Every structure is written in C-alpha cells, then in structure tokens.
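Handing you this structure, nothing more for now.
Missing here: one protein chain of the complex. Every other protein chain is in place.
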Amino acid sequence: MTVEPPVLLALDLAGTFAFGLNGALTAVRTARLDVVGVVALGMITALGGGVIRDVLIGSIPPATFRDWRYFALAAAGGLIAFALSRRLHRLETPIMVLDAIGLSVFAVIGASKALAFGLGIGPAVLLGMVTGVGGGTIRDTLVQRIPSVLHSDLYAIPALVGAAITVAAVRAGVYSLPAALGAATVCFVIRMLGVHYRLNAPEPPGTSGHRGSPRDDA
Amino acid sequence: MTVEPPVLLALDLAGTFAFGLNGALTAVRTARLDVVGVVALGMITALGGGVIRDVLIGSIPPATFRDWRYFALAAAGGLIAFALSRRLHRLETPIMVLDAIGLSVFAVIGASKALAFGLGIGPAVLLGMVTGVGGGTIRDTLVQRIPSVLHSDLYAIPALVGAAITVAAVRAGVYSLPAALGAATVCFVIRMLGVHYRLNAPEPPGTSGHRGSPRDDA
Partner (left out) sequence: MTVEPPVLLALDLAGTFAFGLNGALTAVRTARLDVVGVVALGMITALGGGVIRDVLIGSIPPATFRDWRYFALAAAGGLIAFALSRRLHRLETPIMVLDAIGLSVFAVIGASKALAFGLGIGPAVLLGMVTGVGGGTIRDTLVQRIPSVLHSDLYAIPALVGAAITVAAVRAGVYSLPAALGAATVCFVIRMLGVHYRLNAPEPPGTSGHRGSPRDDA
C-alpha cells in the first residue's frame, strides 16, 4: 500500500530474516521443541509484529501474507537456526546486530505505514514500536518466558524513538529515504549502546538493589 | 461510532485510568520489570479488552487509537503505579473499587457497541464480557500467570450479567442512560459481593476440597 524505497524494502527483508533466525534460536535455547516448533517460532518472531500492526490498522490480509518473500525469509531463518543451533552461539554478535537492524527498520516502516492508513501521531508511534517488538513478545509468551522487552536492556525505547522521528518527519513533510534511514540509525545506535553498556530502563523505586539480569548469572 | 452519554464516557475514562493503575500495580508485584514494562502492562490492561472487541466487530482502527484521552489516562495510571508502587498497598480497597467500576462500564459499553455493529445477542453479551476481562487476561498471560479471571473470585460472571442486561435493554428498546447505569450497577454489586464474601464460581466435582485461593496464603 505504502510504497517504500528499495533500500528500505531490502532492509525490511533483511530484518525479517534476522528475526526468523534470532527467534528460532531463542526458541531452541529456551524450550525443547521439534523442527515444527522451532521454525514456527522463528516465523512468528519475524512476522508477528507486522501482522498485529496490519490487523489494528485494517490492512487485511496482512502484508506478509501478500508477499511470499517475507514468508520464505522468515522460514529460511528458522530452518537455518534449527540446523545450526549448536554452532550459532559463536555468531551471537552478528545475530544481535541483525536483530537490531530488524528492530530499527520495523519501527520506522511500521510507524510510516500506520500514518499512511490514517492513524494519529500517538497511535502511529506506538504501532511502530509494536511492529518492532510484537513478534518477539508473542514468541516469549509461547515458550513461557516473560517477554524480554518488558525487563531487559533498552529494546522498546529505541523503537519508540525511531518511530517518533519517523512520524515527525512525515508530519513535517520531509519523510524520504534519508529521513527513514536516519530514524532507523538513531534507533539502531541507541539499541547498540544499550546492549554494550547493559543499560536498562529505570525500575520501580526500591527494587533496583536486588536486581539481577539473566547475564549476571554467568 | 456509537454515541454514549457523557456520564458513560466519564465512567469509561475513569475505568480506563483505574485499569491502567491496577494493571501496572499487578505487574510490579508479579514480575521484576522496568518502567517500560510496567507502563506497557498498565496500558495493555486498560486498552486490551476494547481493542480485542473492536478487532472482532470490525471497528478499525480501534476506538482507543482514535481518542488520545484513553491513551493518556491508561499511561498516567501506569506511571503513577510505577512511581508509587511501594505505597499503593494501602490503597488496595479504592483501587479494587475503581477496578470493579471499570469492569462494569466496559462490559456495558462493550455489549452496546457490539450490538451497534450488528452482532447477535449471544456474541454481544460475550464481547461485553471480553471488553471487561480481556485486558487483564493479556496482562496475566504476559507475566506468566494463569489469568485470574479463570479461577478467582467472581469476575467474569458479573461482567456477563451486566452485558446481558444491556443487550436485553437494547433489544427491548429501553436502552438509555439509566438502563446503562443500572446494568453497570448490577455488575458492580455482584463483583463487590464476590470480593467481600470471597465467592467463587463452582469448581470441577472432586477438586473443591483442596483448593486454596491466593489470599489464603497470607
């Protein structure tokens, strides 16, 4: 519906693949699943955020059901993660970078699409974030984990910032490929800083003392 | 779409705030979350039931995406709960009363809106209940708790009764502000009686002996 430039489309497809890979890998580590479960969770991670967005803005059937490349890339990511699950630990950094690219592009494209379907500023920003974090949230819920977006290193906030810049650019009439890439880059940089410095959003007063992130267990 | 009287709108907004507060507070107690997680769960609790209803009846984008006040009140409830989480225990009774008001108003407005979108009697009653209990169910699922509506003090039943009275009033041609307030009041009273006397819906034969409600742990 909304025509995104080829560069954004390429990044969107790359993000879909990265989310499929990353989602399936998380699934393999968390729960004992068969190949159907692993690939299904990879695909849900890759496509879930966009499907929620499209259902809420009325873009039916969802975009991922109309372009076979999304399906194919999400499934390919899931299958590769299944096959190589024992070796993928070594690739943790590239996978995490790809995941951050996916988050950034999904947030920008999600916000832009919500505006194109007539939603207001606030809902468009929110739906940009949901596009980025929705798939991983469904995956975590299905494997009985509290969604990592709710408690770990900055994840929702960079998506919110990227979506907000996108919405501001569209409303200011300056949305274009450089603007979109700029918004995605800001999201990406905040996310990488969050990972690198293990930044977290503030916790409720009185609880921060005894907090342990999963990584502290190691 | 359906024009509700100002009193109902005011109660609807009050219910949204109460659900945001209550949902975020439940989240703080159940799981270790950061501010994003707490506010997100407050908003999901406050807005989730209405969003499910609107998706199922085809009111897209959902009403809460078209009126910034719902967003603002849900987020405000979540932020207040986050900031005051250590002191809110003392406010348990008023919060619970506000929650019951939200449940009652959501059930009545949900059923009335479903009828306005052409649904039948049974689905409208069900969607009234879903509007009331849907947000809390999503919240509980995300923080890995069995949704309280499935096992604790009368919660779904008062919502069903309130929705059924609403549907009956609409079909009888006597739906008006007093009828809506009457239906909401019946729901509210049943809910408060359930809380006060710790009433529960019947359990499967043979299991009631060894049941312990969460409150019995104290």
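All chains are identified by letter, namely A and B, in their written order; residue positions are counted from 1 within each chain.
Going forward, contacts are C-beta pairs under 8 Å (C-beta built on N, C-alpha and C of every residue); 3 or more make two chains touch, one makes a residue touch a chain.
Predicted, not measured: the structure shown is a model, and the values here were computed from it.
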Note = Among A:23, A:37 or A:135, contact with the omitted chain is made only by A:37
Remark   = Filtering A:61, A:94 or A:202 for touch with the omitted chain leaves A:61
Request  = List the residues of chain B that touch the chain left out of this view.
outcome  = 55-58, 117-120, 122-123, 126, 137, 141, 144-147, 149-151, 156-157, 200-207, 211
Inquiry  = Which parts of chain A face the unshown chain closely enough to count as touching?
reply    = 28, 31-38, 40-41, 51, 55, 60-62, 65-66, 68, 71, 82-83, 85-86, 141-144
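Operating definition for what follows: only the chains that are shown with their structure count from here on.
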Request  = Find the geometric centre of each of chain A and chain B from their Cα atoms only, then give the gap between the two centres in Å, rounded to an integer.
outcome  = 29
